[in-house]
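Encoded as structure tokens, here's the structure I'll be asking about.
All protein chains of the complex are present and in place, except for one that has been dropped.
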Amino acid sequence: MTSRVPPAEDRSKRSEGASAAPRGRRRVLHAGIPYVFILPFMLWFLVFLVLPLVYALGLSVFETRLVGGNAFVGLDNYTRAFGDANFWEGVRRMVVFGIFQVPIMLGMALAFALVLDSGTIWLRSLFRLGFYLPYAVPSVVAALIWGYLYGPSFGPFTQLAELLNFPTPNFLSDRLMLASIANIVTWEFTGYNMIIMYAALQSLPAELDDAGAVDGAKGWQIALYIKVPMIRSAIFLTVIFSIIGTLQLFNEPQVMYAIAPQVIRDHYTPNLYAYTLAFTNQQYNYSAAISFVLGAVVVVFSYTFMLLTNRGELRSR
Amino acid sequence: MGLLYRKDIFDKYNLKVPQTWDEFAKEAINLHQSDPGLYMTDFPINDGGWFTGLLWQAGSRPFKVNGSDLTVNINDAAAKKVAEYWQKLIDAKAVDTAPDFNNEWYSALDRGKYALWISAAWGPVFLSGIAKQSSGKWRAALLPQWGAGENVSANWGGSTSAVTKQSEYPKEATEFAIWLNHNSQSAKMLADKSFLFPTLKSLLESSDFQNRTSSFYGGQEVNKIFIESSKQVDLGFEWSPFQDYVYTQMTNQLGSVGKGSISLTQALDNLQNKIVSYAKSQGFHVKG
Partner (left out) sequence: MTSLARKTTASGKLRRTKGVNTALLFIFLIYSFLPLFYLIVSSTKSNAELFSTFGLWFTSSFHLFSNVQEVFTHDGGIYLTWLWNTAYYTVLSAVGATFLATIAGYSFAKFRFRGRTLLFALVLGSIMIPQTALAIPLYLLLSKMALVNTPLAFILPSLVFPFGVYLMRVYAEQSIPDELLDAARVDGAGEFRIFFKVALRILAPGFVTVLLFAFVFTWNNYFLPLIVLSDPKLYTITVGLALWNSQASAGGGAQALFPLIITGSLLGIVPIIAAFLFLQRFWQGGLTFGSLK
């Protein structure tokens, strides 16, 4: 069958072989190797991510005023953040957004990845490229495009609806804005998530299909009951990053601001709020505090999800 | 500031170029009643600069700065007058409340959804770039006045050459900034090639600039209108030390006005409260 688990005798022979080698030097070498491998990344990570974050943390316990300069204010900014209605309104909104948009997007991504992987489709390369394209479009450009498509007077959907005598929904209204943004995000990232899962499927052994067939399993059964569980780490990753991405949503609301500022205002999402605070209101310190509180919210949601799905694999093994 | 209006629409619906805001209001209401697909103009709920210009023209004095002393009066009597005026037009649906400077808005101007655009000196060239299909149908005129026979104008937008505190060579940078706008050759290039409204009086008064015509405006000498307007700008107006913040808050408030949840007057009061508390949090001594 699969060659993943070798017979027991081989394993014991192998450990004997390892311990027969000269111990001292090899053990030191062995102990150091993992660190050598992660060192380049960790070094860069510490300098360009952790260091600025620490600085931002420092910023968040001060207050800088246009008149009067810097002052240490301890946890004042955080207390204010916890009581800030604008911030929590944004968080609530993102939770609602995530509950609907993430499962739909990832469900489609998984389905497409399985179909592409199974070979039950023509023009596979065309589809791979086609689904990848939306991710390749920078958000500045997406602004122009979706601003046009959603246009309440001159957008194509509106014009088509007028032709057919349908009432057009106003995509940019208070009621529909969240769904409109969800549509853009789904458009942008379904292909992206699909590719992550597809690559994971591609690196599964080809023998799986044969093995399943020998046991009499049909194509979709192999897909659902064998392959999906085998790529669950990849799926899990896409969920975590979707949670993070949803709570940190920024690009798309900012894009919508130009065409529907009365709906988006300055705090539609928590991250947009942090940005406005820093770059428009020049309240850098409070913005930093908001960012960290948002980070804490993300941590809570992500780790809750991890606990709920009992991701033992990532903790040990 | 000044008006850029569609002569063809004005002719079709027998409109006169409004000399007062009262005339403007009457014509606006009539126009929309005659054709519900048409608006006299758009009230852009995202454009703090535009709205501030109108407050300016009405005599409002929202800010007075003296070092760290700040007087905030964004809801003074003149401002309230402007607010009540536009609220009436919004309620009567005589004006649109769409955000400006986006695809929808350019299309609207080009395709004649709005009969005029309350614009500024940089407007004529800009408009000619985005509304190509309606070329030849536009004309320029002075702003309507609050009192018959008055001659008051205001500013919207414009450019600044600024030297920041972080500059390594502040003296030299300042000298350059001054030279850039004062040297006659430089100023002429800025006016001719970048279509910036001239900073030099000699340029403003040159016949070359005054007599310039364009087919987009049916051969009208558009610059003359804006030269006239620039002489009428009330120079007593002051800005806040944090205008970005003010504009963002304005968008928030005006947005609610556009949705009908609050009135424009209420928006001004809200703005006043927000700006005062922000200014205090930034360390200013606030009055008003």
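A and B are the chain letters, set down in written order, and residue numbers restart from 1 in every chain.
What we mean here is this: a residue touches a chain if its C-beta (ideal position, glycine included) is under 8 Å from a C-beta of that chain, and two chains touch if they have at least 3 such contacts.
If you're wondering where the values come from, they're calculated on a predicted model, not measured in any experiment.
Engineer: Among A:Phe62, A:Trp88 or A:Trp187, which residue is in touch with the absent chain?
Structural biologist: Of all options in A:Phe62, A:Trp88 or A:Trp187, contact with the hidden chain holds for A:Trp187.
Engineer: Looking at A:Ala31, A:Ala85, A:Leu164 or A:Leu307, which residue reaches the missing chain?
Structural biologist: The one listed residue touching the chain not shown is A:Ala31.
Engineer: Touching the left-out chain: which of A:Trp88, A:Phe127 or A:Phe305?
Structural biologist: For the chain that is not drawn, the touching residue is A:Phe127.
Engineer: Could you list which residues of chain A touch the chain missing from the display?
Structural biologist: 2-6, 14, 17-18, 30-31, 33-35, 37-38, 40-42, 44-45, 47-53, 55-56, 59, 108, 112, 115-117, 119-123, 125-142, 144-146, 148-149, 154-156, 159, 187, 190-192, 195-196, 198-200, 202-207, 209-210, 212-214, 217, 219, 222, 230-231, 233-234, 236-237, 240-241, 244, 248, 250, 270-271, 274-275, 278, 284, 287-288, 291-292, 294-295, 298-299, 302, 313, 315, 317
Engineer: Please output the residues of chain B touching the missing chain, sorted low to high.
Structural biologist: Given the touch definition above, chain B has residues 49, 101-103, 106-107, 110-111, 120, 122-123, 125-126, 128-133, 135, 156-159, 194-197 touching the missing chain.
Simple rule for what comes next: only the chains that are shown with their structure count from here on.
Engineer: Quick one: report the Å distance separating chain A from chain B, using the average Cα coordinate of each chain.
Structural biologist: Averaging C-alpha atoms per chain gives centres 42 Å apart.
Engineer: Would you pull the chain A residues touching chain B in the complex into a rising list?
Structural biologist: 65-68, 144, 147-148, 151-155, 174, 258-263, 265-266, 276, 280-282
Engineer: Using the touch definition from the top, list the residues of chain B that touch chain A in their complex.
Structural biologist: Touching chain A: residues 45-46, 68, 99, 101-104, 107-108, 111, 113, 241-242, 244-245, 248, 251-252, 254-256, 258-259, 278, 281-284 of chain B.
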